[in-house]
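Have a look at the structure below, then the notes.
One protein chain omitted, others in place.
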Amino acid sequence: MNTLLVLPVIVPIGAAAFIWLFNSRPRIQHALVLLTVAATLAVACLILRQTAAGDVHSTQIGHWPAPYGITFIVDGFSTLMLLISTLIGGMAALFSIGDTADRRHAGYFPLFFILLGGVNGAFLTGDLFNLYVWFEVLLMASFVLMALGGQRTQIEGAVKYVMLNLAGSTLLLAGIGIIYGLTGTLNMADLAAKLAGVSNAGRVNAAAMLLLAAFCIKSAIFPFFFWLPASYHTPPPAVAALFAGLLTKVGIYALVRMFTLVFVADTAATFKLLRILAGLTMVSGVLGALIQKDMRRLFAFLIVSEIGFVLMGIGFRTERALTGTIFFLMHMAVVKSTLFLMTGVIEHWKGTVRLDRLGSLFEDHPAFGYLFLGPVFALAGLPPLSGFWGKYVLVQAGLIEKYYLLVGVALAVSLTTLWVVARIWMEAFWRPACAPKRRADAPLGLLRIGPIVVLAAVTFLLGLWAEPFHAQALQAAGQLLHPSAYMQAVLGGP
Amino acid sequence: MPSLILSYVCGHLVPLLLAVSVIFFWSGHNQPGGGFIGGLLAAEAVLMIVIAQGVDAARRRMPLQPGTLVAVGFLTAAAAGLPGLILGEPFFSGQWTELTLPLLGAKIPLGTPLLFDTGVYLLVIGATLSIAFTFGEK
Partner (left out) sequence: MYMMALLVGGLFAMAVYCLLRRNLLKLVFGFLILSHAVNLLIFTAGGLTRNAPPIAPSEAKFLAAPYADPLPQALILTAIVINFGVFAFLLALVDKARRKTGTDDSDAMKGSDA
């Protein structure tokens, strides 16, 4: 288990170094990419096998005992997130081998895997400062990936993305500093034990709010969501898919971890704040999506809206609601990556992703049309697709806890999402083409269609065979709300 | 424009700086110093060449290019974690052995932290220089 726990980080980052060494030999690079994708997926499945029964495993880097050394720990929640991140990362990597526009630069794949390693590290670490370091690792990689093409919109998008995310990191670091001053420890499990004994509630709250603001910026929660729709549509589709699938989820993951494990003393006000933010995030995301013409920007706004749903579950703070949150996180990560990859295919065929210039996609490519139907209506939450189950559990949890207003807002937002999604379908797929075809049909290749099919299949699987995923999510939510197993795995003792 | 005085001074300072960097690197074993500071000093030596003779001259005189140095340094540092894993201990657990010098009879403790530091040393040189070269070439 010692070995297995560090592999999701070392395999991608080590592979990145090897791939960089072969930067003038694209064939070897591609073989290495395939190998890395297979290896990371295998590692994630092995970890799932270890934790599926509800065990929590941990290892101390360098044999320094907790709480002094850096802990790597995996429980149900981190396992599920790891699975999703390796799946999406792998599929996006395969897609970019097939897409010539993505891999013009030799540094592309190394950065791609450094980002993946950083994401995995953030999911695995049990140390607050180490979490900051992984955030920086993945941010640096994402900064460069976003700006790599060097086009004007990309650079402008990157400026906004970089500035706001750096501000978030700085707030995180300030919060960490204050927490260390209060408790003298940064190990999350140890913090959970020690923060309860800190008498200075004001300073604890100050630190908690700094961290909350930092994670809100990173996961694009109202009022800090503007950077996301300003930048996510600019990089190539595989990069956008990776960002859409993973980056905001890391922020949400950290938020869930901190506010279920560490800051549990003074919860009423915080969770009320989370619920208010959730409602505002949902509404502003979907309102932004209503008026967009560019399909990628539209999906970017819908990410913001869906983040609101996830946050709502955290705000309810019951086992059922957290189950819904975790399930919905898995659903939205997969669906959003699929859709961003699909916009890459549409751009390949039509030369644009603007809704007012698209048309007759269904007539030209019926199979792709059916494939598109799955994720896009899962996004709207139609039964029996994956989005429906997530929203169903969340709404049910809200009704049990009697948050009628927020649940009503959520349902209204869902309906509006359905309308937005139906508009995409009508304008891009059903309407007769308004402009002549701009490009000849070059073959797409298995490497671009394959990942999309796999991810779409996962969406269907999450919807039609939701039971085992729901069971895992339920177990993970139970572990989050009753962290004794987590603390025992780190600190030992009863 | 290469300046004669600078080039001359540089020719004498570069070996000196490199030697100091290795001393700093080695003293990091038990005292302040180490791979990071040593690496910065070594990078500074190369930067002297950049200032005196330009980026191209510096590139020509480096056996490994900065990008390669970053990758090699990273892999070296990561390799320091593996012995612990192979022995069934956590990643990066320190493993030590003693090397006896054949003529002097002195014992030098060698361990995985030294390997890690070597990796950091190379990585810092590579990273600093790739930044400097990028800006220098503009």
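Each chain gets a letter, A and B, in the order it is written, and its residues are counted from 1.
The rule we apply is simple: a residue touches a chain if its C-beta (ideal position, glycine included) is under 8 Å from a C-beta of that chain, and two chains touch if they have at least 3 such contacts.
Note that the structure is a prediction, hence the values are computed from the model and not measured.
K.L.:
Which is it among A:106, A:140 or A:422 that touches the chain not included here?
P.N.:
Candidates A:106, A:140 or A:422; residue touching the omitted chain: A:140.
K.L.:
Which is it among A:28, A:173 or A:287 that touches the chain not included here?
P.N.:
In the complete complex, the chain left out is touched by residue A:173.
K.L.:
Using the touch definition up top, pick the residue from A:230, A:247, A:261 or A:330 that touches the left-out chain.
P.N.:
A:230
K.L.:
Could you tell me which of A:34, A:106 or A:159 touches the chain that is not displayed?
P.N.:
Considering the complete complex, A:159 is the one touching the chain left out.
K.L.:
Considering the whole complex, not just the chains shown, which residues of subunit A touch the missing one?
P.N.:
129, 133, 136, 140, 143-144, 147, 150-160, 162-163, 166-167, 170, 173-174, 176-178, 180-182, 186, 230-231, 233-234
K.L.:
What subunit B residues would touch the chain not displayed?
P.N.:
30-32, 36, 127, 131, 134-135, 138
Assume only the chains that are shown with their structure count from here on.
K.L.:
Along subunit A, where are the residues that touch subunit B in the complex?
P.N.:
Against subunit B, the touching part of subunit A is residues 2-3, 6, 10, 13-14, 17-18, 20-21, 23, 59-63, 72, 110.
K.L.:
Quick check on the complex: what are the subunit B residues that touch subunit A?
P.N.:
67-68, 70-72, 74-75, 78, 81, 84-85, 88-94
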